[in-house]
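Other chains dropped; remaining ones untouched in position.
A, B and C are the chain letters, set down in written order, and residue numbers restart from 1 in every chain.
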Amino acid sequence: MGKLTIGCFSSLVGSLTLDFAVKLAEAAIKKGHEVDFWLSGNATMLAKKNQSKFRDYSHLAETIKELLGTGRFQITMCEACGKARGIQEEDVMEGFQIYSMDWYLASIYNADRLVHIGGE
Amino acid sequence: MKLAVFVHEYREPEVLDRLKAEKLGIILVQNGVYHATVKKDGQPSPILSRNAEFYALSEDLATRGFSDDKVDPKVKVLNYDGLVDLIFNDYEKILWL
Amino acid sequence: MIKRYAFVVNKLPYKAETTRLALTHAIASQTAEIHLEDGQGVEPVIAFIGEGVLNCLKNQKALDIYGVTSQEMHLKNALLLDLKVLVCKEDLERFGLSQDDIVMDAEELGAEVTTQVVPFDDIMKEIETADQVLYF
């Protein structure tokens, strides 16, 4: 089993890019891999708590919760990217970590595979 | 280098002309799946004439209304599960273009 | 007075939510009156052009797979509400598509109007004569 790091950058919530990244993480976790997930740019919106579930918008909070429950999944929001968007510590969903960009670089260090989604 | 690239748009990334790899995989996801399914002016997408292995994500095909039988025979259809195996077993580096 | 708005959809679906918002906003014209004065109203026309015609394909499984309403469902909703839906004939042909491939009606929901496949010139006329144009 390996370690996959996924970085999602400047992704649109509302596009299906975050959905893609979360589904990829889910599939990897189910196969027994370990996944680190980095949120930068607009992808930090995924960390915002109290997202309402509507059928016209994608909703990933529950899947993330399940993934966190496996103990093989870490998800971290870029601190500055979040704060610039008003996503302060108290706005963040339970289980999300908040770090500077260096966390991502360190996560990559021993990742077997990296899927870096650097923009669209 | 075994290199896999994600193509997520229905437009050919220019950089494909220049990337060199011992083995090149082109993974069509999101709006990239139109390359595998739609002919424009009667022609299949030029991306399919490249020297590469082609894959398309079945979930993104189905989301857009395409069944697997609409997919060009050059393209292997896989799901998220298969994608994870592909990434871990068949390629070393992955770029999202 | 009823004003006519043209919602022109030129982008592909799903990558971003912009084409979805085109349809939900067009449908919202049904309730715009609550913010308007007596006798004022809004009548939308939705036109798909360019790659945007690929929003109209049948059998979209977005809800099953990603848990979001498909463009197909929004389109049927629009027809159910008697909205005028146009699809560019030349662009359909360019992609090798026919009326069999796209959402032409929502009969199963009881809709009475159908999608109209029309030449681009007709859509250009809508753009010219509409009171406002919203391009997506």
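Criterion: a residue touches a chain if its C-beta (ideal position, glycine included) is under 8 Å from a C-beta of that chain, and two chains touch if they have at least 3 such contacts.
If you're wondering where the values come from, they're calculated on a predicted model, not measured in any experiment.
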item	value
Stoichiometry of the full complex in this file, given that only one copy per chain type appears	A x2, B x2, C x2
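The working rule: only the chains that are shown with their structure count from here on.
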item	value
Chain A-chain C separation of Cα centroids, rounded to whole Å	33
Averaged-CA centre spacing for the pair chain C and chain B, given as whole angstrom	29
Contacts with two or more other chains, residues of chain B listed in rising order	8-9, 30, 59, 63
Contacts with 2+ other chains: residues of chain A	16-17, 120
Residues of chain A touching chain C in the complex	12, 14-17, 19, 55-59, 120
Complex interface listing, chain B residues touching chain C	8-10, 30-31, 34, 38-42, 59, 62-67
Complex interface listing, chain C residues touching chain B	12-15, 51, 54, 57-62, 64-66, 70, 72, 94-96
